[in-house]
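Working notes, beginning with the structure itself.
Apart from one protein chain that is not included, each protein chain of the complex appears where it belongs.
Right, chain A next:
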Amino acid sequence: MEAPEDGEEDEREALKRHLRAERQKRKKRLLEQSSIQKSRDADDVKDVTSIQQYSADEGPSEKADDSVVLSKSRTGSQKGLTSRTQHTHHLDDFVKRRLEEKLKAARSKGESLQDKEASLEFPSRLHSLRDRDTVTRFDREADADRAGRRDSPPPLSTRVRFREAARQVGKGLPTAEEAFNFFTLNFDPDPPDVIETSSRRRQKQRKTTDEDEEHEDVDEDIQEENETQSEEAPLVQTQEDLFVIDQSPQDFLEIRKAEYVGYQKLLQLQSELLFTPSFRTVPTSIKLPENMKPRYLEDEGLYVGERPPVSLTNENILENRILKMEEGKKWFGDDGRIIALPNPIKESSTRPPLFHMEEALDPALQTVYRKAVKSKYANLYIAGAADPEGDYQLDVDVSGLIFSHHPLFSREHILGARLAQLYDQYLTRQRNNLTGHLTDKLNGLRNALRNMLESHSGLNPTQALQQRISEYNLEVRNTRHLRDSEQEKDRTLLKNIVKVWKEIKALREFQKFTNTPYKLYLRRENVDRVSDEQDYEDEILAEVVELEAETEEEYQNKLAEYKKRLEEWKLCRKKQKAKKKKQKKKKKGQAQDDTEGEDEEQDVSESEGPTDEPPPKPEPPERPDLGSIEQWVREKALRIRRKPGEAILIPELSASANITASELCPRAEKARREDVARRSLFTKILYNDKEVSRTDSRSLNTDFRVHFGQIFNLKIVNCPQSISLQVFEEIGSSCSLLAQVFLPVPEPSVVTGSVPLEEFEFSSNQRVMFDHEGVGSDVPLSFEADGSNKQSLLTSGKVSCCVSWGIGDDDVPLAPPISQQPGGVHSGKGHLDAVSYIGASGLYDMKKIGEWAKQSRLDPNDPKNASIMQLLKVASSGEVTAPEYFRLEHLQEEFNFVTDEELEKSGRFRLLKLRNQEVAEFRNYKFIPALEREVTDTVFQEYEKRLKEGEVIDTKEHLDSHRALVAKYLQKIRESVINRFLLAKHHYLLSDLVTEEEIPTIGGAGPGILGINLFKLAEPKRPLKPQRKERKKVTAQNLSDGDIKLLVNIIRAYDIPVRRLQSNKPGQTSHSALQGSIGLPDQIQVRPFVEVSFQRTVLQTATADGPNPCWNEELQLPFSAPNGDYSTASLQSVKDEVFINIFDEVVHETVMNDKNRGKSIQTHIEKRWLGSVKIPFSTIYSQSKIEGTFKVNTPAVLLGYSKEKSHFTNSGFDILRSLSEGTFITLFITVDPQLVPGESVREKFDTQEDERLLQASERFERDAAQRYPDRPCITTVIDLSGKTVFITRYIRPLSPPKELLDEFPNNPLEATPLVARFVSLIPSLPDQVSLSATCDLWSTCDQFLTLLAGDEEEHAVLLCNYFLSLGKKAWLIIGTAIPEGPTAYVLTLEQNLYLIWNPSSGQFYGQYDTFCPLQAVGCLVNADNVWFNIQQYTSPMRVSFDITKANLWKPFFSRTFSHPGLSSIQPEELVYRRTDRAAAAELQDRIERILKEKIMEWRPRQPTRWNRYCTTTLKQFLPKLELIRGQDVAEGHRHELQSLLGDYRISGFPLNLVFSEIRPIIEAVYSTGIHSVQASNVEFALAVYVHPYPNNVMSVWIYLASLVLT
């Protein structure tokens, strides 16, 4: 190109480039907007054409250029494919301009085109190029353009060339060359097209510039061009219509607002395009062709393979999708499901098994066995090491290093080291003093032997003695040998030391300098020559004697042997001779003449020789030369022993010699020393093969000792596997490993501070040679002058260090527990230790120790073994029995400060012990005296008496003795139960300790969630119908006397007997009574009040009027627990009862006539007992409240009173008629504060029941409790021995006493109440009272009858069993009743009527009886099954007792779980004892006597008169009453009494009581208050009748009456 224009062109080019870039940027923006509207086709055409042109004119320009451009563009196209479309448009313009230029040039040179064209060889190639791929070429060009602009000048220059050409054309100065370049292009195919398009472009351009003046800054070129082209403008304009017709300005450029499509619309648009298959199952009908029913091949019996598992959702999606398609239905099979091949996955592997045929198997398939690699130290963490407390610390103390050989040792060093080593050895030996020790032993043995011989000198030595002597001899010999060898060693050692020292000295002298500080002194210790010689001689003599004896013995032995042998030999010979002779004889006999005797003899001897040769004649042993022995001994002594009189040499090694200073040393030595100084050493500490620390580097001293003195505390997490030290030597900056020393992992007992430094040897076999004095390592060297006796020394040395476990702040060793140490931990000092021999546990086993001592031949004289020997002596003195306990136990006695006997004897300790055991008498004993003498024996009296009572049974009286027996038995059971529950008692619950408000409930009672209760704040303070609220429960433990009050709220009573008018005429009374009750309402019928007595506190209500009074009064009675013990157990065993007595207040007015004062009226208020209710405290305690209407226990006969006729009408069963007769009282009783009843014992009892049954029963009860929490459900109970028993086992028909049945032989129905009465007469004793723990024990009927005490369950079971034996249908009802709470009743079915029996009272009720005390029915039990009530109601009135209905009663044993045939635990038959009538009579008298005394006692102020006549009369009534079981016979009584005692106002009643003890009877009498009649002229009558029933069941009747003379 033209060189001079270069600079100018460059400038221009830069400007152009800039402008173009700007323009393009702008264009890009514009075009991007309009590009969418533009028709692509048109563009394409244009582009193609333009490119054709461009390529056409480019091609010929230069071949090389072209190829460059092409290659460039190709690479560019690959880069910029994505952004191509944007560039097409501005490229268009660009190309267009160029085309215009070219066009001009073409025109100017038009004429010369044709002739030149022919001569060109390019066109064909250009054509092919053009044809090949125009579009891609365009693309490439576009990119080439950009690429060129970016980085490559070649295409630019070509372009520049075109421009240049164009300009020159414009100026009219084209060069020939340019022209040629241009016109080698082949426009020829379609020049007009080009013109058209170009003009069109121009048009377009103009328009755009007009419109928005965006093109203002278009190239000057364009301006230029436009001007130059003006002549053609008309042409274009004429064609305007033609070209622009389909191209609105928008095609090129359009500005619009960004379009926003609303989300909803977008969704809508999307929904038109998108299809989301639903998850829902497609109904089969859709999937099948119309009117086709799905056909299930499987149902038709055809085999259908298992479909591959596809999740239902996916299948649904797939189906929905398929259905959307046309012809979707063909994918569905007849059954409406997608056609699917059976699951291709086979159940079992189908791959042929590989047989072990080596040749057949492809080597690639060969199994390669690799040993499992245990990842080292992984998972070897010490347990607990992770937490902060469990850190373990290993202290590694690296103290120093001593080389016993080092390459840099000089010869002197070697000798020095040797000397030091020998000296060390010497010191060790000296310390151990083995020689002296052995000498002592030898002397001892000799003495012992001598003694033995002397003591037995006169006697013939026994066999045993000889044995012992020979043993001793042997021992002496052995010891001597040992001693000799030791002595020899000592001697040699000493000699060696001296020798080495001499060598050192020689060497020092030879080399004229000193390298080592060693200096050996030999201290001479002079000895007393005479005594020494004496000893020496003695020793030799003794030895000689011994040796002589030995040799003699040996000789004798040998001689004996010889003799024996000789004998044998002789015998042999004899035999041979005899044989020979025989043979001779034979031979002679056989052939006397023909053979020669000698020959034969020879033959025989020859023939026999090999077989029967006689043993060689034994040589007689030589007589030992005794003289030589002494010689030998002396020689030996000389060799191994100090000469007599010679001074004892004691070597002493010191390091006091001066080392020659380096300056004075020869060169080689200097070099060595310098080398030494350069070296330094350090050690690395490797824990589990990992470097954990390293010591400082210390330089090597001239004495080849390195002192580190560093302690490393390793906090470890991993179990220690190995600890090692690596000794490194450093020369300058390079360091090399000298040696590795492995340290043992210490035992956990090895802790810092308690272990001395140990020395560990190390060595290295590295060969090191020096050219200086250093001897090197592994290099042979000799100290001899002649170079013989070469030895090669290896680098070796000792590291002194120790490893131990660290100690924490609190002196706790920071060592992991021993169990976690993996095996392979070796203690460094085990071999001598007995512990390692027999194991630690064996140390406590004397036998093992003995064995060990024997085996290891412990030397008894060795002080080290002294303790063991002593122990063995002690052990062997007695019998060696292996104790099975820890040996320290012996020492335990030493810890006891007094002996056990003394402890027993001491009253104080006994007291303390008993109190600790919580024995009742001492549980709260205060102030046990500090001194023994202050403990009085009286303290124990009561306790001992109680203990004695347990054994001695009072047999004075039959009845009481039986009771006593029973009481003892109960006591025993109680004790066993208490022991069983003692632990449970000490279990606390959170509520025992912490009081926490329960979260207020949403309405209703009971605990619940916060809610409506908040509204309670707004409630009226005094609501019209107040309801009882739950109170806070208080645990009993922190209560004291007076804290607890019994609240008795007496509300009302019904049907109280009314007074009968007193009249003298018997006939009238009944009449007037009738009148009084009905006809005379104004007359006071009765003025009842209620008196509550509890624990001798008596409170009473106000007096009300009438037979149906309403008191509504609350009485508070204080409660005090026995012994002030308010524990739950103690409260439960409170036997006190609450007596609620109804009295009639009778006012008598007596008119007194006094002459002086006139008339005065004296008013007596008398109370008459009408009836009572008694409720045991234990019931109140366990129920926490008792509420309801109770039947008042009214006496059968109330003298002076009559019942108001009841207004109830009863229907049906005639027995029921009298049911609702009686007095009732409504009560509410509770304890304030509410005491927490004892928790039932949380304990599982052992059992003999089947586990499956127990599980079923547990499930049954749990289900019941869940669904009906308020219904009691019992399936298993605990029997007296504390075992769980299934409840149905208790039910078994048992016949009642014959006497009862005999009374009504014809009518078993009549016997029923009698049986019930019998059962009810057995005293009731709640389990809680007897056993002081909340645990329901069920005794069997025979136990019950023996004990004569039990609670409702026992009564009910017995009654039920009796009823069953009477042929009735009977069940046990487990339910709740008042006042007992959870209890058991009996249900019978009689004449389609259900009767409910109260077993404790003998009363029965109809199902629909309002006053039936049974409140809820939980379940029914008979021998076969248990039914749980799943009806809506529990009240017996509303319950249907038809147990066959499964929807009402849920049976325990059903079809699924049938009755396993449980056998009954009841006895087959009950044995009854007839009660002694005489005894009953005696009891009767006793009771009468006691009661009379008591009544008089209760009336201390007034005289108590007894009306005998009345008494006898009453006595006659009582048996009758028993006979009719207290049914109303009042009329008859009254008649009789009235007739007899007409003058008296009688009030009285009979009491019927169950006899258990005398105390309750007294209580009952007291509670009637009959003694409190204050009238002066009162008389009393008291009659007692005891009716005996079988088995000592007693019915006690007491008739009490007070008579007032009118």
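As a convention for this text, a contact is a pair of C-beta atoms (placed from the backbone, for glycine too) under 8 Å apart; a residue touches a chain by one contact, two chains touch by 3 or more; residues count from 1.
Heads up, the rule we're going with is that contacts and distances are computed from a predicted model.
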item: Name under which UniProt lists the unshown chain, selected from "B9 domain-containing protein 1", "NAD(P)H-hydrate epimerase", "aldehyde dehydrogenase (NAD(+))" or "AP-2 complex subunit alpha"; value: "B9 domain-containing protein 1"
item: Residue among A:I255, A:L365 or A:L931 that touches the chain left out of view; value: A:L931
item: Option touching the unshown chain, where A:A506, A:A655, A:L989 or A:A1446 are the choices; value: A:L989
item: Residue among A:R468, A:R705 or A:R915 that touches the chain left out of view; value: A:R915
item: Contacts of chain A with the absent chain, listed as residue ranges; value: 912, 915, 924-931, 934, 986, 988-990, 992-997, 999-1000, 1009-1010, 1034-1035, 1037-1038
